[in-house]
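A single protein chain has been removed from this complex, and every other one stays in its place.
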Amino acid sequence: VIAKTAASGGPGLLPEVLRHTSALAQDQALLKEDLVGSLAHLAMLSRQRIVPRSDAAKIREALLHLAAEATAGDLALPPEEDVHMAVEAELTRRLGEVAGRLHTARSRNDQIALDLRLHLREHTRLALLELGSMLRAMASRADEERDTILPAYTHRQRAQAISGAYLFCSYGAMFQRDVAAFRFALSQIDASPLGVGALAGTSLPVDREIVRSLLGFSRVTLNGLDTVGDRDFALDFSYAAARCHVHCSRIAQDVIDFASTEFGFLKLEGAIACGSSLMPQKRNPDLFELVRARTAAAVGNVVSLFTILRGLPSGYNRDLQEDRSSVLSAGPLLLAVLDALRLGLRHVRFDRERCLAAVTSDYMQAADVAEALVQCGIPFRTAYLAVGRLVADCQAKHLPLAQATAEMARAAHPNLSGEVLSALSPTDAVARKKSAGGTGPEMVEIQIAALHASAGEAEQMAASLPSLDALLTSMREVEL
Amino acid sequence: VIAKTAASGGPGLLPEVLRHTSALAQDQALLKEDLVGSLAHLAMLSRQRIVPRSDAAKIREALLHLAAEATAGDLALPPEEDVHMAVEAELTRRLGEVAGRLHTARSRNDQIALDLRLHLREHTRLALLELGSMLRAMASRADEERDTILPAYTHRQRAQAISGAYLFCSYGAMFQRDVAAFRFALSQIDASPLGVGALAGTSLPVDREIVRSLLGFSRVTLNGLDTVGDRDFALDFSYAAARCHVHCSRIAQDVIDFASTEFGFLKLEGAIACGSSLMPQKRNPDLFELVRARTAAAVGNVVSLFTILRGLPSGYNRDLQEDRSSVLSAGPLLLAVLDALRLGLRHVRFDRERCLAAVTSDYMQAADVAEALVQCGIPFRTAYLAVGRLVADCQAKHLPLAQATAEMARAAHPNLSGEVLSALSPTDAVARKKSAGGTGPEMVEIQIAALHASAGEAEQMAASLPSLDALLTSMREVEL
Amino acid sequence: VIAKTAASGGPGLLPEVLRHTSALAQDQALLKEDLVGSLAHLAMLSRQRIVPRSDAAKIREALLHLAAEATAGDLALPPEEDVHMAVEAELTRRLGEVAGRLHTARSRNDQIALDLRLHLREHTRLALLELGSMLRAMASRADEERDTILPAYTHRQRAQAISGAYLFCSYGAMFQRDVAAFRFALSQIDASPLGVGALAGTSLPVDREIVRSLLGFSRVTLNGLDTVGDRDFALDFSYAAARCHVHCSRIAQDVIDFASTEFGFLKLEGAIACGSSLMPQKRNPDLFELVRARTAAAVGNVVSLFTILRGLPSGYNRDLQEDRSSVLSAGPLLLAVLDALRLGLRHVRFDRERCLAAVTSDYMQAADVAEALVQCGIPFRTAYLAVGRLVADCQAKHLPLAQATAEMARAAHPNLSGEVLSALSPTDAVARKKSAGGTGPEMVEIQIAALHASAGEAEQMAASLPSLDALLTSMREVEL
Partner (left out) sequence: VIAKTAASGGPGLLPEVLRHTSALAQDQALLKEDLVGSLAHLAMLSRQRIVPRSDAAKIREALLHLAAEATAGDLALPPEEDVHMAVEAELTRRLGEVAGRLHTARSRNDQIALDLRLHLREHTRLALLELGSMLRAMASRADEERDTILPAYTHRQRAQAISGAYLFCSYGAMFQRDVAAFRFALSQIDASPLGVGALAGTSLPVDREIVRSLLGFSRVTLNGLDTVGDRDFALDFSYAAARCHVHCSRIAQDVIDFASTEFGFLKLEGAIACGSSLMPQKRNPDLFELVRARTAAAVGNVVSLFTILRGLPSGYNRDLQEDRSSVLSAGPLLLAVLDALRLGLRHVRFDRERCLAAVTSDYMQAADVAEALVQCGIPFRTAYLAVGRLVADCQAKHLPLAQATAEMARAAHPNLSGEVLSALSPTDAVARKKSAGGTGPEMVEIQIAALHASAGEAEQMAASLPSLDALLTSMREVEL
């Protein structure tokens, strides 16, 4: 095996060293990426006459065979130190010396950079599709919850009345920002590293543009020494993912609270409520708790990548192999959490009566009353203090604000007519918030439209990216 | 004081609670931002006839006075729980009840979001200017080091010969990516939050577009509930900063290694070399060690912000106040490190002879020889093994590769003519790397041009952003 | 100034370099530690006849003067690169050449290690005192809440009835573990580093035991090269602190939830409830939100220290100076949070009726009924399923479990007699949990006693540590 050649350290290398250093177990996840990249590299070598076309054709056939066997689950790679060496060793077993032409004008340094970029581009594509679906889901749920009136909170204390539509638009707003974060990550991933060799470029007449174009990248990387030591694109992906997890965790937190017996605003349908092994009465929001908790692994990934890169010398260092556990787990973790959250939210229903009761039985319209006073020309802080007195009076009498009498109101401030107070039904309070970004129905309409627009943007971005499978198929026919 | 009103908890609030909860000490750093934001808000309230113009004029004058006193260092704010309340209390002391009009149609929730966005936009502007200077410095240093030939490393082992120009271009490539990261952060910062009130919007006839335009933001935020609980823009800034710190740390690591007696590639000029209190002979690279180490605080900031936001319920929670230590330190820390690194690099000189000697006395052209063989039609892996044999033979005879005899070469492979070997001077090895992204001089030319282009982009972006001081000045004359 | 000598880099050193590298601003916080350490070192030098006694006496007097001036706020140190150099420069200004004897047989490497260890020992002492008070507070509150019956939660769903005493004992259990963590941190801090010089020890006849004993350390460090590069003790302190913050955050989370209108189990007294600048009705738990949030900075500190230390070469590296922002903030942050939490909890009262109502109106005794069935010999899973059926039946009929009829019970399982059910009052449910660690009153008694025991242990550990002030006082009289 090649592990016994100089590539891994010569014949004397202890097997334990290979065991401690091999990335193969994790790299298996990159096999398709590696084959696609090799096929593009091979086409370039052939077109540039660096490898004879007939040899290239043989190698291509063998690579496509490997891909087919891998898809069918029939491929067992030899125990080399990484997927690149394992593929070359297997090719050599099948083709003999001609297989040795494939690694011309590249090193594993630019090769792994390519594999990781292909992998993360694929997962960015999938994340964008998931975000598109999530944004559509938020928009259509907002659509359904226009008439749900519930308290919004600050400091986990009831603050002001909002519509359910507004709540879902606020969730959607977070995912809109995630589309932007993944667009940024994509911009960093989207450069072809292949062709810079170990770090300095090559003296062979390669054409990096051919590889770039075959693999659908927007540009080639600019400096080889930087290219082989750069994992910013992986950090950027992991960051975008962790940030999106934070958003999911915040929504999950709301659901967990709102679904408690005490809040009682949301009911978990049986389809998603989990039980207890000891307490038969339980209907637990496990799905949402796990969505909340999985942020932890995502933040851990970001920290791990930062820790690897901090103070790493220029060029390639084997430390970079340790990016694998973060890079390979980040995408699937996010896709699963987005799917779980969307699934969960579909099976969560508002108890509208209870939501409304929470609003009416409280003092949440106090700020609205203060604003009404302001419209009479009273300075805000004066109005605020006056309404504060009224609230205190109501609280002392155990009355909700809606039941304050005209007399109590006047006592608090001469301009506080009973009329003003009675007008402040929760529905009105919501409807009157007509400022941009507010909970008023017209404003919510705009917000829903914006969610759809962002969904469209995410979907379009995803559609513009070639899938790995499509690339593999295209490689079969590509000119050599 | 207002701390004794309901805003902070009423007359019974224990002073210890204020001491534990007050953000004023940190918020002082946001005073200018707060005043600028209040001035824009005031102009809008006046234009919309929510506040009488004459009152607005009085408040404006008082706000401008505060700003002037703050600049002069003459302003002592009262001990309220944050900068917003302190300013309002001071205004009230000076103007009486009319001061109470300023807080109309806003809450501290949207106000602090505005202050933070103004603050981070300012620091993004400054960071872009620093990045522009850094990119220019890398480009011009690359320009100077075209003829420096030194080893590049993988695994901290000598790998291939490169030019000093190429090394500096590789450093510049990292900062190019930082420009992109700050452009992303800016896109997230660049939205005006003011006017969403506590979370639901307002029933007063505000016009958020006026404030947005006066403050030079590109858009207003879309949903108020999201707006008051959102700190993604702060996370994005801290992330861009930490990523840039990582780049600085990697360059610093190279300098520290190259400046060791053992490498001896770089000399620290006396202007920056630090001494020892015990060992009089020492000339230490403290500046670069600190550049390397300061990544730690930047990563800590990112983790802190993630930790605050994870699982936070929707709406405003006081937890968000704890963003302050990360947000306020991130910008200055980065600016200082970029400045320190640029300063340090100016006072670091290559020992060109020693660099070249390191290249010639070694085996770094082995891959070049293998590529030469490939150009004779030999499969790469075969060529690689042949050159491997030649290297081993040289090593056994304690000869550098450049001194291999024609006989030794032929013994390793029949195509390995002595001619091929003698051609492989370090300078030639560098010059022949003509592939895109390589260390060849033409390629480096392109890379230098790209650094200048990115610098220009950073400078242009910075120039498009209004500085805080310019905003403050503009507020004096703005129509009420 | 010494900064102009070789200690900082010679006369040519740029002032900007000093500005970028100086730790003095942060090191000021270590001035007292530095003086105490110098006084002990001086006594040793004198006793070992390395410094003439008369010179030592002069230096001591000057050092004590500096300490007195610093305490009085009258001391302005010269702008050197750290507190050590600043003190030496000031001494030299006052005493002339004789001041140069103080730095004999030490370097700043072992000196800063000493300062940090003295500082962290002091803060460990204070943290232990705070933990002692906190444990006493939990114990005495548990004592008061014996008769409060409230739901305990899993998945934020009501699970089983417990006493308020049991809840406070569970909080106390976390702080008991913190005592153990600080004991561990102390064991790592508690070694005297002074006397290892720059890294290799010294050829002068020092006696490290004298310094150790004067400063009250348990042992001296074992290897100088390790000693100057070691910050494990700081990491351990920051870890213990962050872990304690996590505990505080969990309690704060409970309080925030329980104090919501929806739960209504806890009332915040006016003494600690904060207001809103816009909504006059609010009584917000800001104090607890900040307690929760401050974990973020503490975790950031741990990450920063890990980031600094990862891959740092042996010996002293200037990177270690960056420990300062984490080390110096960790202690005060924790002390403040513990104080705030204790203060807050004192002003939080249970609404016992509402707590009890939550228990009786639900299905929380289901597991108790299942256990009762088990005592009739029914396999647990069978019993569990039977009670599950009864709960479902009750839920369908909108009855709490307590109102299930004998008929319904028998329908669920023949052994489910009405009698068994009626016995399950919440108070009984609590009382019957007599297993070790359970919520039954006898068990809670044991837990309360354990809290007092841990408090005593913390207090005793704290008392065994000399305070900085006591050390300083003792240095005045110490034999030279």
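Letters A, B and C mark the chains as written, and numbering starts fresh at 1 in each.
As a convention for this text, a contact is a pair of C-beta atoms (placed from the backbone, for glycine too) under 8 Å apart; a residue touches a chain by one contact, two chains touch by 3 or more.
This is a predicted model, so every value here is computed, not measured.
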Displayed partners of the chain not shown (whole complex): A, B, C
Hidden-chain contact residue, picked from the options C:S218, C:S314, C:Q403 or C:S464: C:S314
Omitted-chain contact residue, chosen from C:R208, C:K282 or C:H413: C:R208
Absent-chain contact - pick from B:T21, B:S38 or B:Q160: B:Q160
Given C:G224, C:G331 or C:G344, the one touching the chain that is not displayed: C:G224
Which residue of A:T124, A:Q176 or A:N301 touches the chain not shown here: A:N301
Subunit A residues that touch the omitted chain in the full complex: 5-10, 12-14, 16-17, 20-21, 81, 84-85, 103, 106-109, 197-198, 269-280, 282-284, 286-287, 289-290, 292-297, 299-301, 303-305, 307-308, 317-322, 325-326, 336, 339-340, 343-344, 347
Missing-chain contacts mapped onto subunit B: 154-160, 256-257, 259-264, 274, 276-286, 289, 303, 306-307, 310-311, 358, 362-364, 366-367, 370, 384-385, 387-388, 391, 395, 401
Sites on subunit C contacted by the missing partner chain, in the whole complex: 5-6, 50, 88, 92, 97-105, 109, 152-156, 159-162, 166-167, 169-174, 176-177, 180-181, 184, 187-188, 195-206, 208-209, 220-230, 232, 235-236, 239, 242-243, 246, 249-254, 257, 292, 295-296, 299, 302-303, 306-307, 309-318, 367-368, 371-372, 374-375, 377, 379-382, 384-385, 388, 429-430, 432-440, 443, 446-447, 450
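Criterion: only the chains that are shown with their structure count from here on.
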Whole-Å separation of chain centres (CA-atom averages), subunit B against subunit C: 33
Rounded Å distance, subunit A centre to subunit C centre (Cα mean): 35
Interface hub residues of subunit C, defined as touching at least two other chains: 274, 276-280, 282-284, 286, 289, 303, 307
